[in-house]
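Just below is one structure, and these are the notes that go with it.
Every protein chain but one is kept in place in this view of the complex.
Chains here go by letter, A and B, matching the order in which they are written, and residues are numbered from 1 within each.
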Amino acid sequence: MSGLFEFLISDLLTVSFAVAVIGAATPLLLAATGELIVERSGVLNLGVEGMMLAGALAGFAASQELSYAVGIPAAALAGALLALIFAFFSQTLLTNQVATGLALTIFGIGITKLIGEPYTGTPLEPMAPLFSESLQQIPVIGPIVFGHDPFVYLSIVGILGTWYFLFRTRAGLILRAVGEDHSSAHALGCHVVRIRYAAILAGGAFAGLGGAYMSMVKTPQWNEGMTAGSGWIALALIVFATWRPMRLWLGAYLFGALLVLQLRIQGTGVSVGVTYFLTMVPYLATIVVLVIMSWDKVALRRHAPASIGKIFKPAS
Amino acid sequence: MIRLVPRTRPSLLLQAGTSILAVLLTLLFGMIMFALLGNPPFEVLSVFLTSPLSSLFDISDLLVKAGPLILIALGLAVGYRANIWNIGAEGQFLLGSIFGMGAVLALGNPATIWAVPIVLIAGAVGGMLWAAIPAALRTAFNASELLTSLMLVYVAQQLLYFMVNQVWKNPLSFGWPETVELNEALQLPALIDGTGIHAGLIIVVTIAAVLAILTFRTTFGYRMRMAELTPKALRFAGFGEKATIWISLLLSGGLAGLAGAIELSATFEKLNDQFSLGYGFTAIIVAFLGRLNPIGIVLGGLLVGFTFVGGDWIRVSHGINDAAADVFQASLLFFVLACDLITRYRVQWVGHGHQKRVPAE
Partner (left out) sequence: MPDAPLLELVGITRRFPGVLANDDIDFAITPGEIHALLGENGAGKSTLMKIIAGLLAPDEGEIRWRGRPVTIRSPIAARDLGIGMVHQHFALFEGLSVAENIALSLPKAVPGTALTGRLNAVAEQYGLKLDPDAHVFELSAGEKQRIEIVRTLLQEPKLLILDEPTSVLTPGETEQLFDTLRRLAADDTAIVFISHKLQEVRLLCDQATILRGGRVVAECRPADVDAEQIAELMLGDRPPATERQDRQAGATILKVKDLELARSGGAKPLVVGELSLRAGEIVGVAGVAGNGQEALYRTLSGEDLAARPDCITYNDKPIGRSGPNARRAAGIAFLPEERLGHAAVPNFTLTDNALLSNLIDRRLHRRGWIFRGRLSRRAQDISDGHDVRHSGIDQLASGLSGGNLQKFVVGRELDKQPACLIIDQPTWGVDPGAATRIRDELQRLAGNGAAILVISQDLDELIGLCDQLAVLHDGVLSPTRPVQDWTIHALGLAMTGAEPTAPAEAEPAPMRALP
């Protein structure tokens, strides 16, 4: 036990820990950013996991066959393509969003397994950091600020941009209005369905990027079902953040820290039996977080989009 | 311009018709998918469609796969109709198998058939307990049962791995993560010799019938049909709001747990780390395929069982990955949901530039 304590002291405050946390948090942050936009427009897309897998496979395959420069947009496109299915069914055909989202996840798992079979276990060169060697060698700041691959910077630009878009632009205000009360927004002349299509596609692109981070940078390889529930954790993070971008950023990094900590404790040579329980920790933590954040109903009312998940049928 | 007018009365005939349409659309989609994967679409489709009914063995396989799916979906549908989203049936299914195995071992793996009901009840209790967690968190803290029940699936998986790797590991298993085999007396007997069709399927059919009657002919079903979306109407009728949440989660958890115990006793005959085939997730599809109606769910379960067996066959005949079955099931769900549009609305064509009609006053 004292060994564990020493480990925590010696490891927690290190640069490598911070770098690892950012790495673990990035796919969650990317996927959750996308879903935040979707939910703020009043749509609940439970297909995040499926869209992440589509992005993971497309990003991996395109990087291997062509280049990373193609891989990143390919991942976003693949996520958006699956999102388009969801948008068509939920917005045009007015299907139940919970059921449609679940169908999309199952579809995503199946179709990537089907198409991805030849890529399983094939190698991919790890992606290089974005900045030059000299910048990375600056003590402490170097590895934390300049030591990452493009995805990490993309995720930060993404969440900051999402904040700016939602709260400082007219388009963002309209999107939130649509999410708050689609009937009133429609009466004001907003194109509810069109706006939601756009939000769902953007959400899919972000989820695709989140998945691609796992296959192109983190592992880097393709395995069926490799996202292992990250999409669902991203969904829970949004509740944790009560639909606020800055809290989402914080939440993703806290969660990343938890993931890294859990893995590192497993690496300290605890008995095999304990590892099963350590693996449970992120999922249990998600439940605890949900409980705490759902408690305050007034805060939920103030920030949660009121028409989330409801079907919008324009008056005929 | 298309205009959608809500239908003011439900129609069973229309539901049946649109379900058939959904199946046809799925088959069309499947052919396109096979063609894109470089296989002769008609040939693959004919194998997919004919093989599951080609022999007693295949039919038995279909029924055995459909059984747990139907059982789990029956429970889920009760909650879904009330807008309570238990999507963690997979975890409740696993807990059912763990509790069932626990009962077997606690009784000393006895050579008596009378212990079977205890094993099955233990399974149901395990599933109920696992589902009670999201129910308690939802009723006490307003936490989304959708996400909590799902998170518990991952926890249940780790629990299963822990049990079969550490606690109950059979010393004679050559290192495989699995328990001892159930005593032959504890294995649900086959109904037809030489097939896997087991007595558990009778339980499934019975429960489906009971639920069908409960749903439409009793005040219990009346309460459960009242969507949770109308909490005021629930209170007006004198029903507690929280009771609906508890009932639907305990019922769905219990049936999923029972399915886990039946699988343990009738099919696997031991617990191992490959125990789950994802029935808990596939059952969600079955519930919607059946339009959340007990009789529909029996048909939906058979249809999904069919895609499993058909999927096995096209892997054998054309080397197509068994994920094809997943894709089939997901697209079947997509099309069923889409075709629901026709059952809920009348679709009318309205010429362009037609003046919008707003009712007076």
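Here is the rule we go by: contacts are C-beta pairs under 8 Å (C-beta built on N, C-alpha and C of every residue); 3 or more make two chains touch, one makes a residue touch a chain.
Given the structure is predicted, the values throughout are model-derived calculations rather than measurements.
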| item | value |
| --- | --- |
| Of B:Ala237, B:Val316 or B:Val347, the residue in touch with the unshown chain | B:Ala237 |
| Among A:Ala18, A:Ile159 or A:Ala177, the residue in touch with the chain that has been omitted | A:Ala177 |
| Where the unshown chain meets chain B, residue by residue | 6-10, 217-220, 222, 225-227, 230, 232-233, 235-238, 355, 357-361 |
| Interface with the unshown chain - residue positions in chain A | 168-170, 173-174, 176-177, 180-181, 184-185, 187-189, 301-306 |
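Going forward, only the chains that are shown with their structure count from here on.
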| item | value |
| --- | --- |
| Chain A residues within the chain B interface of the complex | 46, 85, 89, 93-96, 98-100, 102-104, 106-107, 109-111, 113-115, 117, 224, 229, 232, 235-236, 239, 272-273, 276-277, 279-280, 283-284, 286-287, 290-291, 294-295, 297, 313, 315-316 |
| Residues of chain B that touch chain A when the two form their complex | 3-5, 37, 85, 87, 137, 141-144, 146-148, 150-152, 154-155, 158-159, 161-162, 165-166, 281-282, 284-285, 288, 320-321, 323-327, 329-331, 333-334, 337-338, 340-341, 344-345, 350, 357-358 |
